[in-house]
Every structure is written in structure tokens, then in C-alpha cells.
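Omission of a single protein chain aside, the complex is shown with its protein chains in their original locations.
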Amino acid sequence: MAADYAYVGFFLVVGVLFVILNIEILSRIIRPHNPNPQKLTTYECGEEPIGIGWIRFHVRYYLYALVYIVFAVETVFLFPWAIVFRELGLFAFLEMMVFIGILLVGLAYAWKKGALEWA
Amino acid sequence: MMIFATLVERFYAALAAWGIPWIVPTLVVMVIVVSVVLAYISVAAMFMIWWERKISAHIQVRYGPMRVGGWHGWAQSIADGIKLLLKEDLIPTGADKVVFVLAPMVVFGATVAAYVTIPWAPGLIVRDLNIGILYMVSISSLVVVGIIMAGWSSNNKYATLGALRSAAQAVSYEVPLVLSLLGPVMIAGTMSMGKLVEAQSGRWFGVLPGWFVFPQIVAFLTYFTCALAECNRLPFDIPEAESELVAGFHVEYSGMRFAMFFLAEYANMFVVSAIATTLFLGGWHGPWIPLPGLPREVAHGLFGLVWFQVKCYFLIFVMMWLRWTLARLRVDQLMGFAWKVLLPISFANLIVTGLVLILGKHALLYVGGIAILLLVAILLAARPAARTVRVGERT
Amino acid sequence: MEKPIPIGTTVVMERTGETMEEMYVNMGPQHPSTHGVLRLMLKLDGEYIIDCIPYIGYLHRCHEKIGENRNYTQIIPYTDRLDYLASMSMNFGYVLAVERLMGQKIPERAEYMRVILAELQRIASHLIWLGTFGLDLGNFTIFMYCFREREMVLDLFESVTGQRLNYSFYRIGGMPMDFPDTFLTDCQAFLAWFKPRLPEYDAIMTDNILFQKRVQGVGISPPQVAVEYGLSGPMLRACGIKWDLRRNEPYSIYDRFEFDIPVFDTCDVWARYMVRRREMEESVKIVEQALAQLPPGEVMAKMPKTIKPPAGQIYSRAESPRGEIGFYIVSDGSPKPYRYKVRSPAYVNLSALPEMLKGCLVADCVAVLGSVDIVLGEVDR
Partner (left out) sequence: MTLKLGIFYFLAAFTVWASAVVVLGKNIVRSAVALIFGFCGMAALYVLLDAEFLAAVQVLIYVGGITILLLFAIMLTSRIGSTTARVVNDQVILSAIAAIGLLVGLIYASTSGIPAMSGPPRLPETAPFLGRALLTTYALPFEAVSVLLLAAMVGAIVLARKD
């Protein structure tokens, strides 16, 4: 019920406030603050950084993310099924097996196609 | 403990009698609850940090902190906390300041929010959300987002690599993690954390406690492995991998900002252990006796509280033990493990669990569980031996 | 100087044929896994290493030039600082060179002392390597275990030399003093303690599937490449080439002992690990035999007050824990060497690093670098 989630929102907000309290208030009062350009450089093992960190970057694992989305959607369907499955019985089970089976075909395809390889 | 609910109700009634609007007692209760939880998180995290140092030390034939505070350096974490509080706060000039500042808030806020639905003891749960376990999973995906924000905003190459690894790890381990949680949900027929614990009150064969770990041993092991990845603990700590990426996503964080990540990491360890305890280890169930002078309910609650903590900290101990025993995996191996080993296993577990439940015999759950375990063991044993590389071959 | 690096240019990646940006990352000098102040500049394609350029010299201190301005005995303490994790072996190599140049014979007992100390040093050096290598792969515990045993070796050395790291204990013409009375029993006690520890290391490292996964098939240096780069020591023996100066070119009294030269032929990090792991056993064997055979007698030959080797030159080499430590000395008959040059094994081994790293992942980089076992004091001299 929505009222239950008032607590969730409240916890989130208080968690954030706790961080703000610690970093921006409590610590700010007592910590030193003497920045200089050297201190504020980006760390790169003691050398001047070569270029910036935000570059066009080959993320090898974007295929994992693609496959993940599909499986995440599937698992979402599995939760309501898992709850009611004992009352609905065999039919629900078979239905879900078909559902999972079709997606497992997809997994097998992804596997065979090398989408699960680190390429 | 029902006694809390009674207290809260009396408090409401008393204030209502005074003609104070309902919002006031509600807020007061909320503030008290959140303060208790935050205090618990802070103290528990500090304890865990000290405890981990002692455990690692004793695994490594040394003592660990011995000075601060006297007995076995118990105040070491407090001293560390004060030190971090006094550290200068540096935000690199190249960083994206807004995101940089937001990242620890997201991580810590999400971690705190996960404590909403941890069932501490019979009846003692902040809110028993009806989608409890799904809520836990989704709120922890926010933590990952916070880590990515931290890594990206630093404009540091090590941090960027760490953030991307964290993202890849999250997408790989989320699916087997969620699938492994489905087994208990299927048996209990609910997602609420409180009801999941209550569903484990019986006994298997009249001997073993009715914990879901027995029929769902495969799911438990899968979950625990994924939980290690979720918390960035060795052998899955590649997002921070100190010997490769120095400190990974939080390289540029100093002082209190770093401390928040640190705190959240340990708080998160407790969260994943609490999930495992709730779903597999029977939550607060455990032997108890009525204490003289206390109502039965209170005594049960107290024992439940203790049992829950004992189980959680046992799992945390195992996590620490693993960390100080194993080496770190490489990122590609880690992904391969998640997709090619854990995912098929958790699917197999799901199907077998469903089948056995349909056949309607609880006893069969064991047979099923053992069958999967055997299957997995055979699969692992039949796995081709470690690849030998011929001379001259490049990988 | 160095070529300016084109930053942010989009290039076609050789490996995948995709257009991407190359990322340059400095790894070191202030990095937990570069074992000192080595700086590697990594050219990355995502997490893949396209190229690696080691920059050295952060610890350069003109070792060779200083040597040319000191007399022969004064150089000995400087050699300690070459490979500071294996000072005994450095001393050994140097005094061997001068003695060979002079044609000097040394007393029997001194030879045995030298071998015992050098082999103990090899154990200590490999222990520190094993520990830090574990650390590189994320296993902290092996580090502590190895340091526990290494401390015992250092205790032995302290009882002999009074020093724990830079011993300066070898002399031209023998050893400055005999073993203390307690040494023999202490050393045997250490060996008795140490031998059962090796299976413990196996349990935590060798037999650990995670560890095996991390090291097998990684950082390959084919025998051809190894020979071309002049690799030596465990690095070479991990390429299936059975080359150990203690066997192939026996110096001192190494020809009197029974020991194996461990050789593995997978050419990867695993092979280097296994070679060093097995070498510790062999060193134990040598020490045991030497202790049993240790003859009585003098430890120092009759030497002139000032050492003036005859005019001439010599390249003398010995097997240090890291490989072939060579000293090239040109003498003009004066008390100081005319030319003094060190061929340091880690420096040469490091030169093959870019070759081994190509196509590896960033995570492999620390494993491969760890397997090279560099000591910056010796690389930079």
C-alpha cells in the first residue's frame, strides 16, 4: 500500500540527508580546506594525466546488457507467476515452461552466436 | 515484536485524544524508526570494519588492530571515522562536480532504503512490503547506478574502467540472482519478507528446521555467489580491484565522501546477508525458551532478534573469509561464469522446483535439490580441464 | 624526446577493425602493483592493451659511474643496492667477477658459506615474489604467509651478518667471518619449518582454480621471443629452455650438489609461477646438502691490502634469483676499475614486457608484470 512506501521515500530522503549532514555540514566545519592546483589534478599514478577520462570507449560488454534486458523482463514475469503458481497448478507451470523454454532458445542462440563471449 | 505495534498504536491514540492531527505521531514514529536504523547501520558497519580487520589478521597469522581503545583495538573504527571526518575534501578540477557529489548520496540513500523491509524479529519489521524481495532487488540496482555515477564523474581513467566493470557485473549477476530468489518465493507463495520467514516455521521430515536452504541449496549457493558480486567482494571485486585500478570507481573520493562509500559497502553486505537469511536460513527462526518475567511474545522476539543477527553475521563472516582466501577473477571470466554457469544452474533449479511443487510432495523437494546438486557437480567435473596454451599461441 | 601522443584521435583498432578512441593510461610510478617506481604507459582499446611502453629511470643513481670511482672493495656495498631483495646474490656475482679477474682461489669453507647464503637468499627472494604476486592477483593472505617465512630467513642472515636487507657480506677472497655457532642448528630448524609450508602455499595458490584461471595462458613469451630479448632465469626456464648458470656454467661449487632445474614449457605466467615455486624446493635441497658437507677451515684467503687486479677485462655471470647477473669489469691495474658495467636480469626481462602484454586485458597486466619479478633498484641502477 502506498502508505508503506511513505517509509521507503522517507528512508531514501533521510539516507541522502545523512550523507549531506556528514559531508557538507559536520565534516566541513572541522576539516581543513587548502586546495591547490596540484592537489586537485586527476590521479593518474603521479603523472600528468594524458588526456581526459571521458573518451569514446569500446565497451566490450554491451551485448551482455542487451541480453540482460531481455532476461530482466522475463524475470519480472516470473515473480507474479511464482506467487500464484501453487494455486493455479499444472497449467500455470506448463505455460511458464513454454515461456522459459522460448527464452532459453534465445539464450542458446546468444551463446552459440558468441554474444556471451568477451570479444 | 507485537509489543512495538501496540506501543505505536497507544501513542497514536494518546495523541489523537489530545486532538493532535495524525501526521504528527506518524512523523515522530518515522523519525524514531529511521534514527534507530541509521544508528544500527553506522554501528554495525563500524563493527564489521573492525571485525573484518581482525578476521583478516587472524587468517594471516597476525593480530590486526590492537591499540586503539584497549581490548583488541575495539575503537579502531571510531578512530578511523574521526580521521576521515578530519580529512580534506578534494574534488578534482576535471570532475563533473554535480554528479560527483550526488553519487555517494545515491549509493547511501539506496542502501538505507533497503533496510525498510528487513524482518528483524517476529513482528519487528519497519514495513512488510508485499513485494518485499522484489523491492530489495530493485533498490540494490540503484546502488550500482550510484557506483557508475561515481566512476564516470571522476573523469579518471581508472574510475571509468571501474564504473564500466561495475555496470557489466551488475547486468551479468542480476539475472541469476533474481532467478535464485524465485525458488523460495515459489514455495512460500509470497514476496513479503515477513511471510517468507513465517513460511519457514515448519520442519522438514520433523527433524530439520523448515528453512528453505535445505530444498533450495542450489539456489542458496547461486544467490550467495551473486551477492558477493553485488557487494563487490572478492573474488568479484573487479570494480575496485586495488592492484589493477588502484581503487576503481572511488579513486578520486577522499575524506567523508569516501567514508560514505565505505559505510554503504558494509551496510550492503548486511543487506545481502539479511536477504539470504530471510529467504534461505529461516530468518529469525531458531530455538527459544520463554524467559522468566517476560511475556512469551517478548521473549520470542528477543530470541528472534538474536537468531537473525547470528545468521546474518555468520554469512558476513563467510564473505570475509572468502575475501581473504581467494584471488580476484578477471572481468571476462567473471561474465562468462555468470552467463554460462550460474544462469543455466538457476534456470534448472527453477524448473525442478516447479516440477516438484506441482507433483505436490514436499519430500520430493529434497530429491530435486539433490538431483540438481549432483547434476551441477557432474557438469563441473566433466568440464574440460584448464586450457593449455601451445607455445607461440597468442590469446 | 618522446613523440607527442595523439590524444583523442579516432583510430581503426587493429584487433577488431572498429573505429574507437585509444586510451592512454599511466600505470605507475605511484601505483600499487608496479613494484616500485616503474611507469608503464598503456595504450588501451577498452580493457585490451594494444601497447605498453615502460618508462624507467625513476630510481637511477649512477651505480656504474659511482663504481668506477671506488676501489674494488668499496663497490661491494653498492652492489647490495642493485637487487635489494637478493643482496647476497649481487655480492656473490660481483666478488666472483673480481676473483675471476684476479685468478684468486678462495677457501673451501667460504665457498660453502657463499652457496648456503645465496640459496637462502634465493628462497627469500622467491618468497617475496610469491607474496607480492599473490597481492597483485588480489590474494592478500599469501603475502602475509610468505613474509612470515621470509622473516625467518632474514633472522638467519641477521645472525650471520648483523644486517637484514643489505648485507655486504661477501669479500673478494672469501668471507669476512665464519658462521656463528648457532647458525647450523637454526638453519636446519628453518628448513624443517619451511618444507611443510610449501604445500600450504600450493593449497592457497597453485591448487586454487581462480588463481589458475588468472595465470594460465596469459602473458605468453614464446621461446623464440625469450631468446631474442635475452631473457634469463625463471623467465627463460618458463619457456621450456633449460638454462641455468648453476648447471650450464657451474661456478663456485655448484657442480657438487644434486638439484633439478625446473623447466615448464607453457611460456605463460603460470609457468613462471611454477618455475619459481619449484626452485624454492631445489634451493632447500642445495642448502641441505651444503650444510651436510660444510668443511672446517679458514673462510678468507690471504689477500693483499689493496686489491689491484691485473690489467685486463672480464665478463662474469652468476645466477641470481631473477636471472643472469653479469658484471663486466675492465681493469687497468689500478685499485679502481677502469670500466664497470652491470648486466641486470630484471632490466632485460622487463624489456620483453610489451611483447608479452599485447592483447592482454588490464587485469592481466598486473599478473604479467608480477611474473617478471622486477626490482627497480636493479632495473634503474
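To keep things simple, chains are lettered A, B and C as they appear, and every chain counts its residues starting from 1.
Note that a residue touches a chain if its C-beta (ideal position, glycine included) is under 8 Å from a C-beta of that chain, and two chains touch if they have at least 3 such contacts.
Keep in mind that what you see is a predicted model, and the values were worked out from it rather than measured.
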- Hey, which of B:L15, B:V29, B:L85 or B:V99 is the one touching the hidden chain? B:V99
- Note on the structure: Answer key for B:L84, B:V112, B:V126 or B:M191 versus the chain not shown reads B:M191
- Query: When the complex is taken as a whole, what residues of subunit B touch the one chain not shown?
  - Reply: 23, 96, 98-99, 102, 129-131, 134-135, 137-139, 141-142, 144-145, 148-149, 152, 155, 164, 167, 170-171, 174, 191
- So which bits of subunit A touch the chain we can't see? 1-2, 4-5, 8-9, 52-59, 61-63, 65-70, 72-74, 76-77, 79-85, 88, 91-92, 95-96, 98-100, 102-103, 105-106, 109-110, 113-115
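To be clear about the criterion, only the chains that are shown with their structure count from here on.
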- Check: subunit C positions touching at least 2 other chains come out as 23, 25, 31, 47
- Item | Multi-partner residues of subunit B (each touching 2 or more other chains) | 157-158, 246, 331-332
- Can you check the complex and tell me which residues of subunit C touch subunit A? 5, 7-8, 10, 13, 16, 18, 20-21, 23-31, 34, 39, 41, 45-47
- Task: Sort out for me which residues of subunit B touch subunit A in the complex.
- Result: 30, 33-34, 37-38, 85-95, 104-105, 108-113, 115-116, 126-131, 134-135, 152, 154-160, 164, 167-168, 171-172, 174-175, 178-179, 182, 185-186, 189-191, 246, 251-252, 255-257, 259-260, 331-332, 335-336, 339-340, 343, 347, 350-351, 354-355, 357-358
- Task: Quick one: which bits of subunit A touch subunit B in the complex? Just the residue numbers, please.
- Result: 1, 4-8, 10-16, 18-20, 22-23, 26-28, 30-35, 37, 39-45, 49, 52-54, 57, 59-61, 64-65, 67-68, 71-72, 75, 78-79, 82-87, 89-90, 93, 96-97, 100, 104, 107, 111, 116-118
